[in-house]
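Written out below as structure tokens is the structure these notes cover.
For subunit A:
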Amino acid sequence: SGGSAASEGPKPLDELVVGFAQVGAESGWRTANTKDIQASFEEAGIELKFSDAQQKQENQIKAIRSYIQQQVDVIAFSPVVETGWDAVLNEAKAAGIPVVLTDRAVDSQDDSLYVSFLGSDFVKEGEKAGQWVLDEYADATEPVKIIQLEGTTGAAPAIDRAEGFADVISANPNLQVVASQTGDFTRAGGKQVTEALLKSNPDVDLIYAHNDDMGLGAIEAIEAAGMEPGVDIKIVTVDAVHDGMQALADGKINFIVECSPLLGKQLIDIVKQINDGETPEKRIITEETTFTQDEAIEALPDRQY
Partner candidate 1 sequence: MPHPLADSMESTVTQQTEPVGPAPTPVVEMRGISIGFPGVKALDGVDFRMFPGEVHSLMGENGAGKSTLIKALTGVYGIDAGTITLAGERVSFAGPAQAQAAGISTVYQEVNLLPNLSVAENIMLGREPRRFGGIDWRAMRRRSAELLAGLHLDLDPGSLLGDHSLAVQQLVAIARAIDVNAKVLILDEPTSSLDADEVAELFRVIRTLKEQGVAILFVSHFLDQVYEICDRLTVLRNGTLVGEYLTEELLRIDLVQKMIGKELTALDDLEHKARTAVVDESDAATFVSASRLGRRGAIAPADLPIAVGEVVGLAGLLGSGRTELARLLGGIDRADTGELSIHGEQVRLRTPRQAIGKRIAFSSENRRDEGIVGELTVRDNIVLALQADRGWFRPIPKKKQDELAQSYIQALNIRPGNPDALVRNLSGGNQQKVLLARWLAIAPRLLILDEPTRGIDIGAKAEIQKLVYTLAENGMSVLFISAELEEVLRLSHRVVVLRDRAVVADLENDGLTVDALLALIADGRVASDDEALDERTPAVAVAATPTTPTTTTPEGGRP
Partner candidate 2 sequence: MSTLAKMASSRLFWPVVMLLVLFAINLVAFPGFFEITVRDGQLFGSLIDILRNGAPTLIIAVGMTLVIATRGIDLSVGAVAAISGAVACSIILGSPDPGSLATVAVAITVALLISLVLGVWNGFLVAALGIQPIIATLILMTAGRGVAMLITEGQILTVNSPPFKFLGSGFWLGVPIAVIIAAVVFGLAALITRRTALGMFIESVGINPEASRQAGVRARGLLFAVYTFCALCAAIAGLILTANTAAADANNTGLFIELDAILAVVIGGTSLAGGRYSLLGTLVGALVIQTLVTTVYTVGIPPIATMVFKAAVVTVVCLLQSPTTAEAFSGFRRRLALRAEKGVAAS
């Protein structure tokens, strides 16, 4: 077999081997992502070698090295972190194995190291959330107090979603982020932080959470404080996992920016293109949308995750 696939012309699909190095299974989102990819490959009849890096870059590097050694046809991976991939990607390039990035980008200067990057744009997600807030409070005359529930400190989605949001809302000086605290992307974190912040900022108007789970935690805290989530305090989140959509449909969340984990179909397409000797697009942004309550009620019945 080997990386010379491109030069030898297309292989039958059942002879293709793709190595996929996943970040880990740190969240429901990630698990949905893994499941979708595995299912898609099974459906397409392409062999998938899968490894779980347990959130460690070094494990991912090891996995990629081992794929190179096993001479797979394509390597796909979701980088744990954006930086530090040049060495191993160069090895892949030298071995003639095309690399596809999913979900997160690498910041390499040399963009010949990978064939394509398939994934969401976290900054844009933050901007979408900010835009909704901007529109919602377009004619606010008093300051609007916002609490931001950040993701894990240092994680790329957390940084980018904060940045996009901040950029957009800066257009209206009335929109003030009065507190910004990390909830580690978890429900428990979201709940505890909100609980404490509600004590010191009882008059907050809106909560922006970097993922649904923290938003769901915030809902618990708001209810425990005797207020009504979605009404007394508005909530905007990112992800659109099932529980979040349910809460949106119930009116406890006001707006969700989608960040889809379903990358499997698109990844298969890219693999097929490579196999056929075509050049896939360098940057493929996941098809994503946003949801309001009505849209959520409509979309909920056929949500897969």
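For anyone wondering why these and not others, all candidates are chains of the complex that A comes from, given by their letters.
In this section, a residue touches a chain if its C-beta (ideal position, glycine included) is under 8 Å from a C-beta of that chain, and two chains touch if they have at least 3 such contacts; residues count from 1.
Please read all numbers here as calculations on a predicted model, not as lab measurements.
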Touching candidate for subunit A, same complex, options 1 or 2: 2
Subunit A to candidate 2 touching residues, read off their complex: 25-28, 30-32, 34, 150, 153, 179-182, 184-189, 191-193, 195-197, 199-200, 213, 216-217, 220, 224-226, 243
